[in-house]
Structures are given as structure tokens and as C-alpha cells.
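Handing you a structure now.
Here the complex is missing a single protein chain, while all its other protein chains stay put.
Every chain is named by a letter (A and B) in the order it is written, and numbering of its residues begins at 1.
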Amino acid sequence: MKRLHLVSWLAAALVVAACGSTGGGGSSTNSYSGKTIKIGAILSITGAGGVYGPQSRDGANLAVKQINASGGVNGAQIALTINDDASDKAQSAQVAQKLIQSEQDLALLGPTLSNSAVAVHPLAESLKIPILAVSTTGIHIVPDCNFPATTPCKYVFRDSLGEETAIPTNIKSYAEDGKPKTGVLLVAQDDKFSSDGGTIVQNTVAQYNINLLKTIKFNKAEADLSPYVTQAVQAKPDVIFITSLGGIPAKIMTEARKQGWQGQFLGGNGFNTATVSAQAAGAGKGARSASAWYLGNTFASNKDFVDAYKAEYSKDPDQFSAQGYTAIKILADAAKRANLTFSDVAGDRDKLRTAMESVNIQTPLGPFQFTSTHDVKQTVWVIAMDGAGGFTLVHEIK
Amino acid sequence: MDQQLLNAIFIGSIYALFAVGYTLVFGVLDILNLAHSAVFMFGAAITYSLVINHGQAFWVACIVGIAASAVLGLVIEHVCLRPLRRRRAPPIAALISTVGLALIIVAVIEQGQKGSLFGWLWVDGANSVAFPAGTIPNPTWHVGDLTLEASKVAVIPISVALMLALGYVIRYTQVGRGLRAVAENPRAARLLGLDVDRMISLTLVISSALGGLAGILFGVALGDISPYIGRDNVEVRGLAVIVLGGMGSIPGAVIGGYLLGLIEVFAVVVLGSGARGGVAFAALFLMLVLRPQGLFGAQLREKI
Partner (left out) sequence: MDFFIQLFSDPVGFWNSHTLLIAQIGINSILASSMFVVLYSGQLSLAAPGFMATGAYTSVLMDQYWHTPLGLNIATGVLLAGVLGLLVGLPVLRLRGVFLAIATIGFIEALRLGVILNVPITGEGLGLKNLSADPLGGIYLVLISLVVVLFVVWRLTKGRLGAAWAAIRQDELAALSQGINVARYKMIAFVLSAILAGFAGALEAHLNFFVDPGDAQYGVARAVQILTFAVLGGSGYVLGPVVGALIITLLPWIFQAQGIYINIVTGVFLIAVIVFRPQGIVGRGGLAIIRPAWWPRRAGVRVPTTG
């Protein structure tokens, strides 16, 4: 008698469990219930890139938390691992290999720095795993990811607005507003990000009839930039272009103002964080750059993002957090449509890749799509430093 | 062109102040204290943190910053140097142990975040920061085509005054005689009743206080404070300065500092901005090859 009871209870339990796992009665065509979508992020949490990596991490983690809390991706949970590459190119590549081959991640995010990306992206391409760059904006990301066998690269994407778009947009915008005639370029020649930006400036200025009087190269680890700034100031340009990142833009701007120069600073992505605006303070007021994101942008999904971020981390998000957050949204959307099997990793990676190409979603960056070369198609904001650690909006260019 | 001359003098002053600490330790102990650049950074970071995160007045923060650097000098002595002396290790060993300590000091600051283990020292992590305008008195004057900034101008008399003071102490005081005796021959000094350990501690304290001060002035004058300001270039430039001026010679360090400043700016103006680093190190290399004792050092005793 008891055994019969036990068996029927067991059978009933099994039936209930089976019903439960199909997501609440009825069958959905794309149920990933109980599965895990593994994503690996390679970010610079420590080292020189440690200024940006944590923001990307925080944005991505927030997105993962939100998505998992509201049912995941068709029932699957996202498991995001954050892996520090210590801003070291070699370590970045080694970590990537581990994530791809040992962890069997479905997709990768990062790495933070352009210097590391030129080592990691070709590796990802050759091992056929989709990788989404969340902060690298230099050349050699897409479509040419530095992998000789395939151009355009198939597996490399980026959601971080490239300098090839940002810098010309910024220059064009100021050319219309200020009508400058002359400029001087200050570029850190041993920093890929800065050098790339410098090249873009040089290639763009002629279009807007700005005469580039001088290109002044220096090393990014230089303690003292005054002789370079003096050279720039003595040439009396209308504009000074600064394509560096880290502590350098603020130093240049402060020194130039001290030496009495009154003209316009134009920069690249290196300008777009609050720390740089704060360090430059009054000297940076009015310095312009083109940004992939703006705190006060009026897209609906941005306000939700900003509020959630502030609630979670007690501070404002920045461009890097927005791009990290968006990256997860992109991957989640692609995963939803990709018909993943969760048993054939290689096949899944490929399906994910294909699905990513057709992403079209609302993000804090606005409506987001990839171009045919996996680059970013989005609104660009031209912003100016407000002299007090923040930014004001100058133009919004769709 | 004239502004460039001023630039050379200003950066030369910082180099000089930094190098005096370096060369003092070398002169007395025969070792290169490669943690000096970390102390330089530490002084700047602590001072900034005190003003911005702990709300102290700038002058108070400076004094505490210098004192903290001096304490760090004691740490260098007790952790890196004394155990090696006990063991009669060759001077190169001290080079390595100070490199190790420098790594630790930089990492501690780099690690500082709000709420982290070292957050009471520094909260800006790997970021570069500057004193916001108004927190420190730093007026700028324009004289014709030239720009003069109070903090940069102040460095010159400070460096010169310190050099003179140090020179006076070494030449005319009891303590100075003790230091010279230790520099000449520690064993004999001990036999003569000098507390060699204390002399050495004093050397490190003075050297590190100077280093910290140089860091503070650097942070204020150049508007850049981060965990990396010692490591990036200032450290190796310090080496170039003491090589040029003569290792162990304090006047040499000062003159060497200005000399390097002039060489670098000359390179930028005449050869092009990219030449600065290359020329500085080429000068270092050449000086070592042609005249290893530098401008003011004594003749090297041993050469094959």
C-alpha cells in the first residue's frame, strides 16, 4: 500500500516538474529554461586601463542582474565572468584563450584597451568566437581586426563609437560653429589610442580648411608636458587637438591656459570621462569632444538605465558603463533569437554571431544597430566640459 | 623661445630636488634607493588626499605629507636596508629590495578606493587628479610673453635653499661630520663610536622628506597626481641627473637637474618633440661612457 502511494506521489511530482519546466504551461518554441549563457569579459580592472575597466564592468553587471531577475533570456540565466587583464597585452590574450577554450564561453566582451585588443581580437577571430568590444575606439578594431586571413572580420563587433566617426564629427561640428583656420595637434606617439586619433585628425582637417600648423609628438609617460605646450601655444593656433587619454588631456589644457592661450580644445574619446573633466576643471571648460553617450540624453531607455545605475552603485554612470550595459543587452537580444542548442559550442557561437548582425534594440545609447562592418550606428553627442567635472550638451547628431 | 627656457628651469628644479635625495643616499650608503620615486609619489598623493578627502588646509597637508614621506624613509631603512647591512650584502641587493618596496607602495596607492583597505590613504585608484583651482594658492603672472606660475617659481628658491642648508649641515655640523664619516668608511665610523644605524636612518629620513616635498611641488605645479607619477619618467630621469652631476655630489645633483632640464628642452625645440626622451638617455649613456663620475663626482677608483 505504502509503496503504491510513494510511486504515485513520485509520478505526480514528476509531472508537475515537467509542466513547470516548460515555462508555465504551453510550449514556447525557444525555451532555454535551466540553461546558462556563459559570457566572459576581459577588462582592465587594474593597471593603467583601470580607469575605464571598472565602469564597463559595473554597467555590464547591472544589465546581467536586471535580465536575470526578469526571467533571463527565454529562461536561461546569463553568467558573466569579469576577468582582469591588468592592462597587459600578453595577459589579455592568455585570459582570452582560457575563456574560449577552457571555460567554453559563448561570447566575449572587451578588452578595455586598444593595445590589448590588437592581440585579443585576432585570436577570437581565428578561434571563431564572437567578441564585442566595449571601450576600444581606435583603428584596427573593425572591420580590420588585424587578422590576416579574414577581412572584414566576421566575429569582431564593437559598440564603442570609433574615433573614425567621433573625431571627424567633433571637428565638423566645431568647424561650423567656430570657423577655425589653424590648429596644432598634440599626440602621444607611444600610445596606440592616441596615435590612431592623431592620424584621424590629420586626415580630417583638410576637409574643413583647417591648416594643421604643427604635429607635436610626445611620450605618454612624460612627466612634464610644458615644452610641448609652449611649442603649441607659440604657434598661435585657433584650435589645439588633444587625442590622448588618462591624465594627459587635463595637464595639457591646464598648462595651455596658464600660458595664456585662449583658443578651443578639441579632443577624442579621452575627454569623455568625469575624472578628466574634474582634473581639467576650469581650464577644460568648453573643451569639446564627440561622445557615444550623454548623461542627460532623452532616450527612454537611458533614463531607466541612469536611475537603476544610481540606485545600484550610488554614482552616475558614464560612457563606459553605458557601453558595457548595452553590450549585455545586445548579446541577450541576439541570444534570444539565435536558437542556441547549448550542446554544440562552436555551432552556438556561430549562430550567436549571425544573430548579432541583425540586432536592433533600444539602449541607453539610443536605438542601436551594427553597420555592415560590425561598427556602431548610433546618435553622436557633441559635448563640452563644463569646468566643474561634468559636461554640457552642444549638439546631438543622429 | 624664452618661455622654453623658463620651462627648462622649472622642470630642472623638480629634477634637482628629486635628485638631491637620491644622491644623498648614494653618497652615504653607496646604494641606489629605487624606492625614492615611490616616496615622491606618496608625498603628493597623501597631501592631495588630506586636502580633498579629509578636508585639511593645504599647509597642514603639506607638512603631514612631508612627514609621512620621512616615515616612509624609515620604513625603507628598516625593511629594505638594515637587514641587508646586517648580512653584509653587496649594494646591488639594496637596489633589488628597494625595487620591491616601490612596487608595494605604488600598488597600495593604486589600490585605494572608497571603502577599500587603503581607502584612508587615497580613493582615486589609478586615476590622475589635480588640485581643484582655489584649494591651493597658485597665482600666475604674465610678464611680456612669459608665463610665471607661483608654484613653479617657488621650486627654485626652495631647491636652492635646501641644497645650501644640506650643504651647511654636512660641512659644518656634528651630524654632518657623522654622515661624512659613515660615507667614507662605516666600519671605522662605528669603531669611533658613531651610531652608524642612526646616521643612516637620518639619511633616509632627510632624503625621503626631500623626495616627498618634490612630489608635492610636482603635483601642484604640473597639475597631475596619480600612482604612476614617480614611476613614469621621473625615476629614470633622476638616474640621469645623478649620473650627469656625479653620484654622491649634492651640488652635482642640483646642477645636473638643471642641466638635464636644459638638455631636454633644447632637444624638443631644436630636434623636435619626439627627441626628448631619446636625447636624455643618450646623454646619460654618453656621460657614463666618457666620464662615469659625472661632472662633480670623484674619480672612479676601479676600472678595468
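Before moving on, here are some points about what is shown:
Following the convention adopted for this analysis, a residue touches a chain if its C-beta (ideal position, glycine included) is under 8 Å from a C-beta of that chain, and two chains touch if they have at least 3 such contacts.
The shown structure was predicted, so the numbers you read here are calculated from the model rather than taken from an experiment.
When the missing chain is restored to the complex, the residue among A:I67, A:I100 or A:I129 that touches it is A:I100.
Check B:L5, B:V71 or B:V108 against the missing chain and you find that the one touching it is B:V108. Looking at B:L162, B:A183 or B:I255, the residue that reaches the missing chain in the full complex is B:A183.
Counting over the whole complex, chain A has residues 45-47, 50, 83-86, 88-91, 93-95, 97-98, 100-102, 115, 118-119, 122-123, 126, 140, 146-148, 187-192, 194-196, 199, 217, 219, 221 touching the chain that is not drawn.
Across the interface with the omitted chain, chain B contributes residues 26-28, 30-32, 79-80, 83-84, 87-93, 95-97, 99-104, 106-108, 110-111, 167, 170-171, 176, 179-180, 183-184, 236, 239-240, 243, 246-249, 272, 274-279, 281-282, 284-285, 288-289, 292-293, 297-298, 300-304.
Operating definition for what follows: only the chains that are shown with their structure count from here on.
For the pair chain A and chain B, the distance between C-alpha centroids works out to 39 Å. Those residues of chain B that touch chain A in the complex are listed here as 3-4, 7-8, 10-11, 14, 110, 124-130, 132-133, 140, 142, 147, 149, 218, 222-224, 226, 228-229, 232-234, 237, 264-265, 268-269, 272-274, 276-277.
Within the complex formed with chain B, the residues of chain A that make contact are 46-48, 50-51, 54, 189, 216-219, 221-228, 230-231, 233-234, 246-247, 250-251, 254-255, 258-260, 275, 278-282.
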